[in-house]
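What you see is the complex with one protein chain gone and the rest in place.
Going by the order they are written in, the chains are A and B; count residues from 1 in each one.
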Amino acid sequence: MTRTRMLPNRRHLLAGAAATAAAVAAPAIVRAQSGPLKVGVILPRSGFEAGIGQDCQRGVDVTPAILKSLGLPELTIMNGDTESNVDTAREHAEKLISDGAQILMGAFDSGQTTAVAQVAEQKGIPLVINIGSAPEITEQGYKFVVRNFPTVPMLLNDELAEQKDVFDIAGVAPKTAVFMHVNDLFGTGMSKGIHGLMPKYNLPYTILDEIAYDPAARDLSVEVTKAKATNAEILLVVGRLNDAMLLTRELVKQRWTPQAIFSMGPGWYENQYAKTLGKLSDGPISLVPWYDPNKKLAKALLAEFAKVFPDLNMNTNHVYTFEGLLIIADAYKRAGSTDPKALAEALHATNIVDNVSIGPGIKFDAKGQNVGLKCGAVQNRDGKQVTVAPKEAANAKLEWPMKSYQDRA
Amino acid sequence: MGLDVYLNVVVAVVLTGLVYGLMALGLSVIFGVVRVVNFAHGEMMSIAMYIAVVLFAALRLDPLVMLVPIAAAMFVFGYALQARLINPFITRPESSQFLLLVAVAIIIVNTLLIIFGPDAQTIQTSYAYDSFQLGPLIVDATKLYAGAAAILVTCVLFAFFRFSPIGKAIRACADNYTGALVVGLDVNRLYALTFGIGAACVGAAGVMMTLIVDVTPLIGPTYTLLAFVIVITGGLGSMPGALLGGLLIGLTEALAGLLFVPSAKSMFAFAILVLVLLFRPQGILGKSAS
Partner (left out) sequence: MIASLVGDLSPRFAILLLLLLAALLIAPWVVNGYLLTVLIVILYFAYTGQAWNIMMGFAGQLSLGHAIYAGLGAYIAAVLFTRYGIGPWLGFLAAIPVAAACGAIIGFLAFRFGVAGVYFAILTIAFAEFARIGFDHFDFVNASAGLFLPVAQYTHNDLWRLRGSPTMFYYVMLAATVLVSILCRSLLRCRMGYFWLAIREDEQAALAAGIDTFRYKMYAVMISAAVTSFGGVFYAFFYNNLYPENVFNVSRSIEIILGPFIGGLGTLFGPIVGAFLVTGLAESVTSAMTAFGVDLPGAKQVFYGICLLLVIVALPEGVWPPLARRLGLTETSR
């Protein structure tokens, strides 16, 4: 395989010519027809989403051993960085392809994933979306893009269904709720959909107040004061890691423990949350795409993860990034070649029943979406997560109500 | 919403506002005297915050105890930055200064990212979750201590500028540059000193901030903008003005958040900024421009 080289620009006037000359001098890109499949993994590794991108990378790190044990082919991983930026995402997706990537995986952020998807589709290189929930991406009629992650509508529906499950298990029917959400793609999407969907799932509560906050907020004391003032029984929240920590601290300081906290997004199950808050991290229930602890492959992945990252809990980022590579390796094996068209066809024919995430397995519909994915309800307990719903994926009993923050040592 | 809700919010805001005010004070000193547009102000604060985090992790010392050494370290940093890098830019157009400091800011933010990684770091003092309850009023302990420290530091600064010879010399420079030269003041040294003091201010504010917020490499730019909004609103070159600006902006945002949509509360701060720029550009407590 050959790589293009970018000569440094010395003569600025001829900068354009220099770039051209460099590209002309470099041999044309040759896609290797043999050797391990080159997978371009493009994630936000720097910029404001760097934490998440680097967390997804951990999912990549634990993959090779598992693939080997399953008899799946080896993959060559090429790293790309979107720098948490749409322009750069597009540039670097192109770069990965120019450097020889035969299939792409990424990119967590919906805006950046959209840019990468366009490049992939135009260049005829398959893209497996590991995480990214904007529904529009699979509505464009792309032939080369598949997504193994729920869309916002799927997530919303599922999470409300899981809430009902949790209420049934605990035998409770809370009457009032307060809904706090971050003002971003996810939070706004949930906010728009929730009111219409609540009757469908027979949820017993009314939302007394809806409090939207700025994703860049450093101080959520006013928001929590407002929430506390509603005296709601439960707290619904859609946020991220940083606000999860901020909110929890405020709840402690303002002396308010709701009966339950339902998080319908990331943050509350992440490792840093548990590490920072210690005993104060227990109790909140996250309704999220998750691994099924009763599945065989999940157990294997958990073991491998514990080996490579002994101090961390395995979460959504790791699971879905792993599954993305699992899908790729499986498709590669069936396609028997690195030709992108063959890979795309193999991807669409994917049918993996022994997977890690909750649900019937991995299969893509005509639009490239895996519609079978299910969310789980996972509760923080002793610094780890236990699955309390749905029944087939449960491995622990629900704790309801949450233990008061003031009573914890 | 009952009165107790408003009371709680106001108290919390006043305390945090004092810390923001101290941060803005540093900028006011720098901008007011050296007339440099310090677009790396928030980033400098994040350096101080990380130093506090590291020292806390290593020595387990309360940040407030480490306030003086960290402020001193920031003073040296500011002094060196001004003397070595920024001084030649004082006579250059403001746009060049701005860009210089933007470059400095980029370097700071990304160096911190490399060293500390993107995850948020916190300082968990023994009183991190404490609060004092007085009837319906619940006061966050960390904010109380931070606010108290801010008042203390501001008083010290005020005394310095009012009564010490160096302080007076610096104010002379700010009031009348040529006059200061004529009188024989070593203006370059005073500029470096002032920048150092401004940096020490922002360093102290940063240490107090670590009690209240989590530190990530990317918080710098938000605080830079906030500092400018506060300084302009409160009045350039006015120390009470910076504090007042901090309180006012904090209060506006909090009340906007309480009464309207919290995620839009910054709009109100910017609206105030625009109004101040248009109708009272010297700021609420600033002196009229000559």
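By our rule, a contact is a pair of C-beta atoms (placed from the backbone, for glycine too) under 8 Å apart; a residue touches a chain by one contact, two chains touch by 3 or more.
Just so it is clear, the model here is predicted, and its values are computed rather than measured.
S.K.: Kindly state which of the options A:T76, A:N157 or A:T188 is in contact with the chain not pictured.
M.R.: Spelled out, the listed residue whose C-beta touches the missing chain is A:T188.
S.K.: What residues on subunit A make contact with the chain left out of this view?
M.R.: Contact residues on subunit A toward the absent chain are 3-6, 8-9, 12-17, 19-20, 23-24, 29, 45-46, 50, 53-54, 79, 81, 86-87, 90-92, 94-95, 97-99, 110-111, 114-115, 118-119, 121-123, 134, 136, 139-140, 183-185, 187-189, 192, 215.
S.K.: State which residues belonging to subunit B touch the missing partner chain.
M.R.: These residues of subunit B touch the chain that is not shown: 37, 85, 88, 92, 94-96, 98-100, 102-107, 109-111, 113-114, 118, 217, 221, 225, 228-229, 232, 261, 263-264, 266-267, 270-271, 273-274, 277-279, 281.
By our rule, only the chains that are shown with their structure count from here on.
S.K.: When the centre of a chain is set as the mean of its C-alpha atoms, what distance in Å lies between subunit A and subunit B?
M.R.: Chain centres of subunit A and subunit B, defined by C-alpha means, are spaced 37 Å apart.
S.K.: So in the complex, which bits of subunit B are touching subunit A?
M.R.: Residues in contact with subunit A: 1-2, 5, 8-9, 12-13, 16, 110, 113, 117-120, 122, 124, 128-131, 133, 138, 140-141, 212-214, 216, 218-219, 222, 253-254, 257-258, 261-263, 265-266.
S.K.: Once bound in the complex, which stretches of subunit A touch subunit B?
M.R.: Where subunit A meets subunit B, its residues are 46, 48, 50-51, 54, 182-183, 211-214, 216-219, 221-223, 225-226, 229, 241-242, 245-246, 249, 252-255, 272, 276, 280.
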